[in-house]
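Mind having a look at this structure? Questions to follow.
Just one protein chain is left out here, and the rest sit where they should.
Letters A, B, C, D and E mark the chains as written, and numbering starts fresh at 1 in each.
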Amino acid sequence: MSRIKLSHFNKQGQARMVDISQKLRTRRIAIAVGTVFMSQSTLRLIEGNQLEKGNLWEVARLAGIMAAKKTPELIPMCHPILLGNIDVDFSVLTPANKERAEVQIKASVTAAGQTGVEMEAMTAVSIAALTLYDMCKAVDKGISVGEISLTFKSGGKSGTYKRGVLP
Amino acid sequence: MSRIKLSHFNKQGQARMVDISQKLRTRRIAIAVGTVFMSQSTLRLIEGNQLEKGNLWEVARLAGIMAAKKTPELIPMCHPILLGNIDVDFSVLTPANKERAEVQIKASVTAAGQTGVEMEAMTAVSIAALTLYDMCKAVDKGISVGEISLTFKSGGKSGTYKRGVLP
Amino acid sequence: MSRIKLSHFNKQGQARMVDISQKLRTRRIAIAVGTVFMSQSTLRLIEGNQLEKGNLWEVARLAGIMAAKKTPELIPMCHPILLGNIDVDFSVLTPANKERAEVQIKASVTAAGQTGVEMEAMTAVSIAALTLYDMCKAVDKGISVGEISLTFKSGGKSGTYKRGVLP
Amino acid sequence: MSRIKLSHFNKQGQARMVDISQKLRTRRIAIAVGTVFMSQSTLRLIEGNQLEKGNLWEVARLAGIMAAKKTPELIPMCHPILLGNIDVDFSVLTPANKERAEVQIKASVTAAGQTGVEMEAMTAVSIAALTLYDMCKAVDKGISVGEISLTFKSGGKSGTYKRGVLP
Amino acid sequence: MSRIKLSHFNKQGQARMVDISQKLRTRRIAIAVGTVFMSQSTLRLIEGNQLEKGNLWEVARLAGIMAAKKTPELIPMCHPILLGNIDVDFSVLTPANKERAEVQIKASVTAAGQTGVEMEAMTAVSIAALTLYDMCKAVDKGISVGEISLTFKSGGKSGTYKRGVLP
Partner (left out) sequence: MSRIKLSHFNKQGQARMVDISQKLRTRRIAIAVGTVFMSQSTLRLIEGNQLEKGNLWEVARLAGIMAAKKTPELIPMCHPILLGNIDVDFSVLTPANKERAEVQIKASVTAAGQTGVEMEAMTAVSIAALTLYDMCKAVDKGISVGEISLTFKSGGKSGTYKRGVLP
């Protein structure tokens, strides 16, 4: 009954890349966020030394930026696209009296292309989060990565999307 | 005060790879899990056709397996390692009367090597989850990926870890 | 005597990439085919279980799609291009009474770009074929891959080509 | 009835990598061959200039060697392995009075590892062949690649295999 | 005081990719050079055999061309770009009576894009030089690579640059 189709599958249910070669080239923006949950003591450890802190965030930021450029290698049905820019930012969300510290990661990606950059933003957040995990796992294996989601996209035929705002 | 050090940083707080070249080669196992939250209607859509379902899971599974092999390219301080095997599995967790459907992804990785395979398991889960997102995003942009965490590891000097079990 | 030149070599016979930066951006299509020859019993084995069959073809299909995106990394003189879509299909060609079973692989690639996508289609067929080989080699090392060729291309200055049709 | 299983699929028919982490590390050799069919005039063109000929073969040889190192990125279920060496050779097979010229490509690969190098040899042949195609396609789109197959392997539990010799 | 800013860093001094998605697409050219210093006897060795010489240069040339295509994977803040062509050339600079032989490497890269191709030219020179080093290091570990620099660029808002010519 449902007429909604998953465009990544053809009539036989086989995976395929969607044809974008005749779409218009428009400006695309996508923003994704995610959270890394760690113990307060782990957060204090990485915040303890100004230089170290700079470096740890910087390593994760670069990992996210470089991973965004690898998105079409990682996500099978993603198209190559000429990215305009990639920004990855971190903010410590939680008050010190909570048991778990929360670090929010936000990635913004732009491009002028025939397809969106949602997956690039989601990939940047995910790999930045895994990199934080990697650098802290010797002291805190209980770190987890959560609620990675798209918060905004614009450009293309499907228009603008804001998380939590009904279309 | 704290004597715990982040081994990925040297005394100057600069990033470096930890030297593993003189560690013993032991059997390593790591298991990670993560969850994809989607609307019940999206889940029904992908479960509606037996063949399509097979394919969608299979695309995500392969993406996870292939991404695990790329871990040292993605996570800056990860060492190359000769992976033994990689398994990625999916289970639908939620009863149909809940508003959000939950699909759990579990990745198990083994190797005989000088370092662990935790990041390979975490990467496999993350990219499999992003691939599910990619294939469903045309019908459900509100999908989110959550609580990616390590549930088990064994092998190496630090021994066995089970999530939720105190050391 | 011959005035035909191999454009990948300069006057000194040194390899170089052909300059496409001033060519027009036009719609490009390329179709390539290839055949995997295996024993009838191997084919029966992979066709025996509906789910397994789906998966084996799906693994090979994805490998072909992902390899097409890697073409400029694999073929030294190929240019990066923004692929529009990639389709990879399989058909069992042979009647069951022939000694060798033949599985035909067909890849179609499109793009809007300054150069053709012939190599992307040829690469998709080749890697899909090697993936079938890999998954069956434990039971049939005698599998071979044959007659990989371009059957169609359109777009660009050299126009349309159909295999077997004189220009 | 059949007890032979495809080891790349688990009981549910899902793709997985075979676990090699507890296999012995033994010396592995694999040899694969393939043929490129081109017009006699194309072959004459590439053989006409001693230097050019050297270069064209050399480009294809290097492409094959570099592709062999990428095998685990290309073939989804292949394991990373520490390759010992890779040789790629070309021989012109056909007398000048035949309509189609045949160039044979042979790749030999060795390693000391826990899994075989058959796929590395097959990949080297395939990509060397596609590279020849790429460099000649401006003058001969009818070139085709044929009968890529494994001719020899040794090492590992399954022992030695020679094409055409019954086990 | 200085108003000049490093555009790869935002106001907080964090690394970011510069946004090029709204820049004009213009023709870009960049030329870079570098020098490999080796002993006269090493140079004689590689020049001794016409075929060998051809091959050694050809291996280094191809390595440079293929590395240029990987620039955005290697240089963290580089954007993907659709390269038009890449040429890599070698010249022996030094008279035979000098103690050290000098081989000059020159790489020219073109593209029609929203950003320059300086880094692609610099990368091609660097990797071609390292490849020469790799192939000769068994006989001459004292080889060094020197004075890699940009000699020319044109296209884009910042216009034309020639090394040694004041703007």
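General observations
Note that a contact is a pair of C-beta atoms (placed from the backbone, for glycine too) under 8 Å apart; a residue touches a chain by one contact, two chains touch by 3 or more.
None of these values were measured; they are calculated from a predicted model.
Of the options E:29, E:56 or E:83, the residue whose C-beta touches the omitted chain is E:56. Of the listed positions D:8, D:61 or D:153, the one in contact with the omitted chain in the full complex is D:61.
For subunit E, the residues in touch with the chain missing from this view are 2, 4, 6-9, 12-15, 34, 41, 44-46, 48-49, 51-52, 54-56, 58-59, 62-63, 66-67, 70, 73-78, 118-119, 122-123, 126-127, 129-131, 133-139, 141-150, 153, 158, 161, 163. As for the chain not pictured, it touches subunit A at residues 51, 54-55, 58-59, 62, 66. On the side of subunit B, the interface with the absent chain consists of residues 10, 14-22, 72-73, 76-77, 79-82, 113-114, using the contact rule stated above.
As a working rule, only the chains that are shown with their structure count from here on.
Taking the definition of touch as given, a chain qualifies here only if it contacts subunit D and subunit E alike; those chains are C.
Subunit B and subunit D have Cα centroids lying 33 Å from one another.
With centres defined as mean CA coordinates, subunit B is found 15 Å away from subunit A. In subunit D, 14-15, 51, 54-55, 58-59, 62, 66, 73, 76-77 are the positions where the chain touches two or more neighbouring chains simultaneously. Chain contacts here follow an irregular pattern that is not a line, a ring, a star or a complete set.
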